[in-house]
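A quick write-up on the structure given underneath.
Selected chains from the complex are presented in situ; the others are not included.
So that you can tell them apart, the chains are marked A and B in the order they are listed, and the count of residues begins at 1 in each.
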Amino acid sequence: MSSSVTELLTAAILTVSDSTAHGARQDLSGPALASLLMENCYQVVETAVVPDEGPEIQTALIRLSAKARLVVSTGGTGLSPRDVTPEATRAVCERLVEGLADVMRFEGIKKTPYAVLSRAVCGTRGTTLIINVPGSPRGAVESLSSIIELLPHALNLLRGQTEH
Amino acid sequence: MSSSVTELLTAAILTVSDSTAHGARQDLSGPALASLLMENCYQVVETAVVPDEGPEIQTALIRLSAKARLVVSTGGTGLSPRDVTPEATRAVCERLVEGLADVMRFEGIKKTPYAVLSRAVCGTRGTTLIINVPGSPRGAVESLSSIIELLPHALNLLRGQTEH
């Protein structure tokens, strides 16, 4: 991997969870994602936690997008009344990348049919790629793993490098 | 199945069809869906018929969502000029559940490649799940059957029960 590609690989992680934000639950998914990203040569420049509130999620995604080329959020992608991460993500993205979300969902179905209920989306904000994954540590890691090999090329395209 | 889960399983059916609404065609899809839902322990609290008019579909979906936890519409999901059920559904839903629509479509393709032309969507309005299925009795029943086992868990999550 060339040094210019390595420079690309900055990541931030946003844990979206009422119970974690209020200190009632330890964040296991954020650190699990950080490990996975570091194993794949990403520099994790920031991790953050917000409750399941649309405006707070949007503010955090905007802030993290300015600091890292890849922002991965975990949590808030399901059907519970407070699950609004996909809506907040759509609101801050200029463009959606439906295929990445579809692949994560279809790979998830191979493990559990309930993966189909994930409403996770992926999109771009400027030159940053934002990816939603589910809140459980296992769902978060499995989802990101299913697309992680595609991401360096995607980040390269986002930066305007169009040649393979 | 516990009694609290059984209480969840209220359903309403909306047949969207100009010819049925005008009395020119008998509704076969609505009763076929009702049978399928009753076999799966749902109490069908109301069935209704509207023509392929966006505002009438929206009004009916809003009304039925207040009465049942699951609303299944049949018809208006294709490419004919008057097929506007997906647009009306999106307009009354706060959140979309793309995965359920994708599964119905991909299961449908196994029967007929034209299933790919279904524009059916699924979404949530308050604690109600709204599901579009095609207008033909066979397409309606096959589509709903392909996801029906996921629905009790989905409805449970919608009510705010997040533990498995």
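Here is the rule we use: a residue touches a chain if its C-beta (ideal position, glycine included) is under 8 Å from a C-beta of that chain, and two chains touch if they have at least 3 such contacts.
Because the structure is a prediction, the values reported are computed rather than measured.
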item	value
Full complex, copies of the single sequence (shown: 2)	3
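Throughout what follows, only the chains that are shown with their structure count from here on.
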item	value
Rounded Å distance between subunit A and subunit B, as computed from the means of their C-alpha atoms	31
Touching residues (chain side subunit A, partner subunit B) in the complex	78-81, 83-84, 86-87, 101-102, 105, 109, 113-119
Interfacial residue positions of subunit B with respect to subunit A in the complex	94-100, 102-103, 124, 127, 129, 147, 149-150, 153-154, 157-158, 160, 162
